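Once you've had a glance at the structure underneath, I'll fire off some questions.
With one protein chain withheld, the remaining protein chains of the complex are depicted in position.
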Amino acid sequence: MTKMKSQYESFREKIKVILYGTDTVLGRLFDLVLLGLILLSVLLVMMETVQGINQKYHSQLIICEWIITVFFTIEYILRIISIQKPVKYIFSFYGIIDLLAVLPMYLSIFFPGASILSVIRALRFFRLFKILHIPQISHQSVQLREAIEASKEKILVFIYFVLISTVIIGSVMYVIEGKESGFTSIPVSIYWTIVTLTTVGYGDISPITPLGQFVASFVMILGYGIIAVPTGIVTAEFAKNSLKNNTVSGKKTCQNCNSQVHFDNAKYCYECGTELPNI
Amino acid sequence: MTKMKSQYESFREKIKVILYGTDTVLGRLFDLVLLGLILLSVLLVMMETVQGINQKYHSQLIICEWIITVFFTIEYILRIISIQKPVKYIFSFYGIIDLLAVLPMYLSIFFPGASILSVIRALRFFRLFKILHIPQISHQSVQLREAIEASKEKILVFIYFVLISTVIIGSVMYVIEGKESGFTSIPVSIYWTIVTLTTVGYGDISPITPLGQFVASFVMILGYGIIAVPTGIVTAEFAKNSLKNNTVSGKKTCQNCNSQVHFDNAKYCYECGTELPNI
Amino acid sequence: MTKMKSQYESFREKIKVILYGTDTVLGRLFDLVLLGLILLSVLLVMMETVQGINQKYHSQLIICEWIITVFFTIEYILRIISIQKPVKYIFSFYGIIDLLAVLPMYLSIFFPGASILSVIRALRFFRLFKILHIPQISHQSVQLREAIEASKEKILVFIYFVLISTVIIGSVMYVIEGKESGFTSIPVSIYWTIVTLTTVGYGDISPITPLGQFVASFVMILGYGIIAVPTGIVTAEFAKNSLKNNTVSGKKTCQNCNSQVHFDNAKYCYECGTELPNI
Partner (left out) sequence: MTKMKSQYESFREKIKVILYGTDTVLGRLFDLVLLGLILLSVLLVMMETVQGINQKYHSQLIICEWIITVFFTIEYILRIISIQKPVKYIFSFYGIIDLLAVLPMYLSIFFPGASILSVIRALRFFRLFKILHIPQISHQSVQLREAIEASKEKILVFIYFVLISTVIIGSVMYVIEGKESGFTSIPVSIYWTIVTLTTVGYGDISPITPLGQFVASFVMILGYGIIAVPTGIVTAEFAKNSLKNNTVSGKKTCQNCNSQVHFDNAKYCYECGTELPNI
């Protein structure tokens, strides 16, 4: 009995190393197979929506999707079994995504069409960084996240003001253009304003009256200046971060020669070689 | 009589705390209700312009709008009554917006359709910052405003040159493309030039002659370089601001020569040598 | 005789002050009138090309244009007469523009339609800065010009590479899309590539084959990274310039206290107030 339990324990341990580990050959191989399957699975769901392909290979596609889904289900169960704290995993970000990755196929038994939701499996790709385990890339993605995080508040304040402006501009354009030229309601006009301010410019709705075109020109030039703002925010953040690594805030003074331009992480005065105070 | 007056005074005081205050529970609650009503009111005006919704629920929409308008009117009157200097409020930015927020509905009695102007209520959202009273966000919006303010002049000079260019380019395209392909007049061609230079690109007007497409390509590549300029201006401003925090906050002013750009840790004016005040 | 000559001389001097000067009331007034006339004249040429307006007011427009042209002609002649070195003026940038501003109308006597070229008068607006004579704006425009000048070379090198890429990408898309979907020839495909890379995106030509749309997606994401480059170049230039004004290159050392973090334009040590050496 104890032997069986210990056998089960060792099996659990083995599974855990394969599923969660990235250091062993087997663990790494499994991760790569998993990545390949996720990619394949997302491509299958996409192809299912393409008329021509779906008509020819419908049953093949469905079979492949079921095979992958069963594989993912087994993987999900093993992940729960092998980990120490299964509840923590189940309610973690990746745990929820792992569940959402298999649910749609089972739902599609009762609700045909639900299988499209399997596309959510794409989110499993976020694991790539953990899997690839390349320190440099992790470092870059941390820097990216930090810069975006730091500029988030400013950008939200900015978008808040932009949204109020779109309501006003959209209403003005609705009044000017009338219903003949696509500006059929204020919400549609606001949609047009966003399309214009962001310089996307579909052209599905565009002003046709001279006054409307004049105001639109004004909005575009405004959008010109406006697009500079989020860029400015993010760039300043990046610049600050990349300078921070070698900043000179002037807080260090050499007690021998009184020189003051030192790196913040400097240990010795570059002028006379005296040890600098640690701040 | 004095009692009545003092009762009225205390009522005024109470109203003032609710309407203008953000520190008491009641004042804050009122602000949140107000925000909700403004949002609701803007949504109502929008929905009124959507054909499908308006036909079904026209009378309900109108009734709701009137209720909100009456509420806003009472609020406006109470604001005037409760404040010490009503004239100052009436002619302040928010005072004018508060008036403009209620006027259109009353105007719509005589001029049907004027109710659309109620959308101007969206401007009342600008109060959000005062209401939410989050120091960090206020700080961010101040930084945003400062950076935009500082780059305003440069951007205006830049837009001036861009506008002259659009006149020249627009005329050239008008001559090249002729009237067959949408470039029906110079103003329309200028509109096209702005649409192109700002990279909006609706496609409602686009060159069809080979020469026109060649010149358009040139304009686009020009627009490429040009869009970099406002971004560069704003970004440099942001970067300067974010670096300034570490070194020169501009809080020190020399009392002898009025120069203001000093290091935060400066003791003497670098311009005239006078000792600086310690802050 | 000498009196007459001296009278003529004083007349010339007077004219010169009015035409070239910006300090006297009369000179400034003349400049403002001139600006107004240029604006009016450009608007007239524009309106002439608008079908509806031209049909109604053709003769009025032509008369106004002739009056302005005669005024500009007299101004041009007076400018030549009153200045010391007329040849230098005639072949200067503004001299040529002043001539080009009047020529088209006279040409239109022989070649109807040449009057459109009068739009070149818009270039006379460039004088605005000299006329308005606002030091701050002049300063900003100098800063703008410097930053653009400094980044010119880098941007040209960049555009050179982009152009080679457009030739390759355009040819690939021509081969992929074939003649059915608007990619009728390589030049047209190159035009499409430029429209796409600059994120203008008219939509007059757009890929319809799956492979074409795939390659187009790739081009767009490339354009994403590419648009960052000119912006980066210009921004870095602006940032450098705006920092330069208050830079600390560390070349100044106080000979009394040996402190080294001084502004490059500092005259006194901010630490001890000693005069700094002038470098």
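When the chains are written out, they are named A, B and C in that same order, and each has its own residue count from 1.
By definition in this document, a residue touches a chain if its C-beta (ideal position, glycine included) is under 8 Å from a C-beta of that chain, and two chains touch if they have at least 3 such contacts.
This one's a predicted model, so the numbers in the text were calculated from it and none came from an experiment.
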item	value
Option from A:10, A:24 or A:49 whose C-beta touches the chain left out	A:49
Option from A:108, A:199 or A:213 whose C-beta touches the chain left out	A:199
Chain B residues that touch the omitted chain in the full complex	199-203, 231, 235, 239
Contact footprint on chain A, counting only the chain that is left out	42, 45-46, 49-51, 116, 119-120, 122-123, 125-126, 128, 136-137, 140-141, 143-144, 147-148, 155, 159, 162, 187-188, 190-191, 194-195, 198-204, 227, 230-231, 233-235, 237-239, 241-243, 246, 261-263, 266-276
For chain C, residues in touch with the removed chain	153-154, 157-158, 160, 164, 167-168, 171, 174-175, 184-187, 190, 196, 199-203, 206, 208, 210, 213-214, 216-217, 220-221, 223-225, 227-229, 231-233, 235-237, 239-240, 243, 247, 249-250
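Throughout what follows, only the chains that are shown with their structure count from here on.
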item	value
Centroid comparison with chain A (C-alpha atoms), farthest chain	C
Whole-Å gap separating chain A and chain C, where each centre is the average of the chain's CA atoms	41
Per-residue multi-chain contacts in chain A, two or more chains	199-203, 231, 235, 239, 250
